[in-house]
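Removed: one protein chain of the complex. Kept in place: all other protein chains.
Moving on, here comes chain A:
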Amino acid sequence: MSRSSRRLVSFLAAATVVSTVAACGGGNNDDGGGGGGGENEASDIGVTEDSIKLGAHYPLTGVAAPGYSEIPTGVQAYFDWVNENGGVNGRQIEYIYRDDAYNPTNTTQVVNQLVLEDEVFAIVGGLGTPTHSAVLDFLNSEGVPDLFVSSGSLLWGEDPETNPYTFGWQTDYESEGKIIGEYIAEEFPDAKVGLFLQDDDFGEDGEAGIREYIDDQIVAAVRYTPGNTNVAPQISELQAAGADFVVGFNVPSYTALSQLTALQLGYQPEQWFYSNVGSDPALVGSLLARFSQGAVSDASLLDGALTTGYLPTVDQTDNPWIQQFQEIWEASGQEGELTNYRVYGMSQAYTTVQALQAAGQNPTRDGIVEAIETAGADWEGPVFAPYRYSADSHMGTSGMSIERIVGNGSEEVQPVRVTDIGNAKIEEFDGEPASPPQNGIPDEESAVD
């Protein structure tokens, strides 16, 4: 652990140096020639002839750090890979990510820093609903592209008129809730369902989706506040209500806390179902690993729990995307193994490169928004279902499979279904899974030239 933190410190130091150097060199951006067709120009803030600067905020410390802090290392590995292979249109991607500790006050501060001091072209993959909400207005009023927010809240995509620069990426929580609700209604019509919800948009959106299908099956809905680690009162309430099927819309550390508390209380519902966010078995297993007397050992507590998926996972070693990401991760030389969080980061970075390519040879902030709106719905990648990007919707991928956790992996129990927010129907997805392009780098045509 201490090693990785030292890496982090040295990385942050390096990132600061990079930004300082870039700021010093900021004066000689124009290449004098006015740039005829085919020449790289410093076409917008954060873009030079040979580089493009992207920023992000993640919880690298604190309650939300487990797992999530690994995401930017995956993003970094993928951008390094792209840079090794010539960058995007000859531009090297400079990636700066800063720690907000999952605290909205810090998010405001570090995003200000990224936008005003580091002068990034765009924010990419900023993580968290409460955190990113704090900078939503700022980024949109400054006209900074706010791409592929790492959260399934509806805020990022449902209203492009208000937030024209912001795009979601992962399946939103309401669609996820709907797919879970429909599955329970079909497969467990007699279950008495209890909901374990994070007390913010994350839990609310998920609950709204689930209630569209099984409102009458829900016997209790309890809410925890992130940071308050005593969830015994909440789990007791589920137990008292006789819930035998618990659905959690919670972050991974609260998956561990809910399992631990259920163990204390001797509460054994017949089925646990954790939404995608909270269900990484390797992470939850490592959190629970140290407890005494074999009462809890590795991921066994989560064995048999259900979850959802919209990306391939590291246990699927025969998946071509995972094989490609494995190669990229090893090439990056960073410490640690490829994890699902790193796969998430790499997948997001893959979409980012698609967007940069589609924004043309000399990308502008407005140009990249237009590019995603016009071309984004056709992009293929590691995600299972297509994106919903258009001028009317900035919602990300639209579908999810349902999986059962077995050991540190999972097996599919229901193939991918797609839906949308509101009263959109749920449909089976009939598309073919995409396979990664040669050397793992997309090749999208410009959508703006």
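What we mean here is this: contacts are C-beta pairs under 8 Å (C-beta built on N, C-alpha and C of every residue); 3 or more make two chains touch, one makes a residue touch a chain; residues count from 1.
We adopt the following convention: contacts and distances are computed from a predicted model.
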Just to verify: the chain that's not displayed, which of "Amino acid/amide ABC transporter membrane protein 1, HAAT family", "Ion-translocating oxidoreductase complex subunit C", "AzlD domain-containing protein" or "Aldehyde-alcohol dehydrogenase" does UniProt list as its protein name? "Amino acid/amide ABC transporter membrane protein 1, HAAT family"
Which of these, A:A42, A:L60 or A:L127, touches the one chain of the complex that we don't see? A:L60
Out of A:E49, A:D199, A:E212 or A:D366, the sole contact with the unshown chain comes from A:D199
Quick one: which of A:Y224, A:F249, A:Y310 or A:F429 touches the chain that's been left out? A:Y224
For chain A, the residues touching the chain missing from this view: 1-6, 9, 60-63, 65-66, 69, 199, 223-225, 227-234, 236-237, 239-240, 253, 256-257, 260, 263-267, 287-293, 295-296
